[in-house]
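Of the protein chains in this complex, all but one are displayed in their positions.
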Amino acid sequence: MGITRRELLGWMAAGAGAGTFLKKNAWAAGNHHFTGYPKSAGVLHDVTRCIGCRKCETACNRVNELPAPETSFDNLDVLKDRQWLSDSRLTVVNRYFPAGTNSPVYVKTQCNHCLEPACASACFVKALKKQPTGAVTYDESLCVGCRYCMIACPFEVPAYEYHKPLTPRVMKCTLCQPRLEKGQLPGCVEACPKEALTYGRRDELIRIARQRIDKYPGRYIRHIYGENEMGGTSWLYLAGHSFGALGMREDLGVASAPSLTAGALAVVPMVVSVGVVLLTGIHAISQRKDKVAREEQQEAVNRAREEAEETMARKLADQKRAADKEKEAAIKREVEKALAESARENQPGDPAGEAGGREG
Amino acid sequence: MIDAFFTLQEFMIHTKAIAYLLMGAALIGLPLFWCFLTGRDEKKRTY
Partner (left out) sequence: MEQTQAVFPVKGSIYTPFNIITGIILAVGLVLTVLRFTGGLAAVTNLDHHNPWGIWIGFDLLCGVALAAGGYTTSAATYIFGLKRYHSAVRPAILTAFLGYALVVLALHYDVGRPWRLPYPIFFSQGTSSLLFEVALCVFLYLSVLFIEFSPAAMEWLGLRRARQLVVRLVLALTIFGVILSTLHQSSLGALYLIAPSKLHPLWYSTYLALFFFISSMFAGLSMVIFESTLSHRFLHHKMDAEHLAESDGVALGFAKAASFIMIGYLFIQMIGLAVDNDWGYLATGWGAWYLLELIGFVALPAFVYAVGVREKNLRLIRWTAAWTVLGIIFNRLNISVIAFNWHLPSSMRYFPSLMEIGTTLFIVTIGVVTYRFIATRMPILYAHPDYHGEE
């Protein structure tokens, strides 16, 4: 019992129709929209509350079992110089004096745990991964050490253990994923004495941040850094001064890193498929052209030979005719001569005696 | 097939993996088909 063509087309149409209804959230090609993991957590850093005590750095160092720092975290003098993240410092506090202020402003920076992390997009062994908890984690058992994640990160966060010959790792804030799994707060959040760090669901934190801005409009600038930057981050910042004056880049745009590379990646399968067909085709056409050229050349050679032969033959025929004519003429001459001679022979009174001379 | 992808990153890992597998299939399938297509052509003579 086979299926008729009409029946098959009918089933296909039904399937396609059903598919359209089952699609969610604008699934049409090229127009996808991703909203991130529900319940994804983050941290809100209220810069106006930070006093630069560096207790967060102490906690981070302890929780991650990092080597002891060169100068103790209690030493606040170091803040006169710009502090940078490194393979032994997964978070740093910096002190700024924005224009028009006398009092310092302190900012804590660390991995921002982007919603669409550039590092995860860049990693060619999937060593960096955005977790449903919100953390962007690093799997040192996969990492090859190519450091492309460091190139990719717009915030220049990941650091590398360059001094280790055989087991170097990428080092960055982990959002204390192991602690989160146990229901604990990240080390820095727990240690902060001024509630400059608030841990919670990202959407909640945005709501809280907006509330604070509305409640104290003179205290905050009307922008939540990380709400949309690079497609949105889990670490959000509120401040009383422009973020540019606080060592944070304001020119990063809102496009996420994966969306920047999607175009180039999409072309790859096309190059392969179209390339094979096109190149084989060009080869075949070029072969055919050569073949036709060879055949035409052969034909031309043949024709030339035929013509040459024809000309040859004609020439020969002409020559033969001319030769024949000559022969005929010669024969005629001889015959005439002979006739003339015999006529002379038959004539009496040959004074020359030549006819007689030719007896026989 | 209502796959739930929460991030573009996840989506791309999945779709690109399939794309690479299809590329491998193309690299095998297309030449095979070419051989089938040109199977009965006149042999190329190289004197």
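Every chain is named by a letter (A and B) in the order it is written, and numbering of its residues begins at 1.
Heads up, the rule we're going with is that contacts are C-beta pairs under 8 Å (C-beta built on N, C-alpha and C of every residue); 3 or more make two chains touch, one makes a residue touch a chain.
From a predicted model like this one, the values you see are computed outputs, not experimental measurements.
In the complete complex, the residue from A:C143, A:C173, A:A209 or A:L238 that touches the missing chain is A:C143. The chain omitted from view is touched by exactly one of A:H283, A:R305, A:K320 or A:R344, namely A:H283.
Considering the full assembly, A:V268 is the residue among A:V268, A:A313 or A:I331 that touches the omitted chain. For chain A, the residues in touch with the chain missing from this view are 84-87, 118, 120-127, 142-148, 150-152, 154, 156, 158-169, 249, 251-253, 257-258, 260-261, 263-265, 267-268, 271-272, 275-276, 279-280, 282-283, 286-287, 289-290. The set of chain B residues touching the chain not shown comprises 9, 12-13, 16-17, 19-20, 27, 31.
Everything that follows uses one rule, which is that only the chains that are shown with their structure count from here on.
In terms of their C-alpha centroids, the spacing between chain A and chain B amounts to 18 Å.
Residues of chain B touching chain A in their complex: 2, 5-13, 16, 19-20, 22-23, 26-27, 30-31, 34, 38, 44.
Per the touch definition, chain A reaches chain B in the complex via residues 22-24, 32, 34-38, 115-117, 120-121, 126, 130, 132, 231, 256, 258-259, 262, 265, 268-269, 272-273, 276-277, 280, 284, 287, 291.
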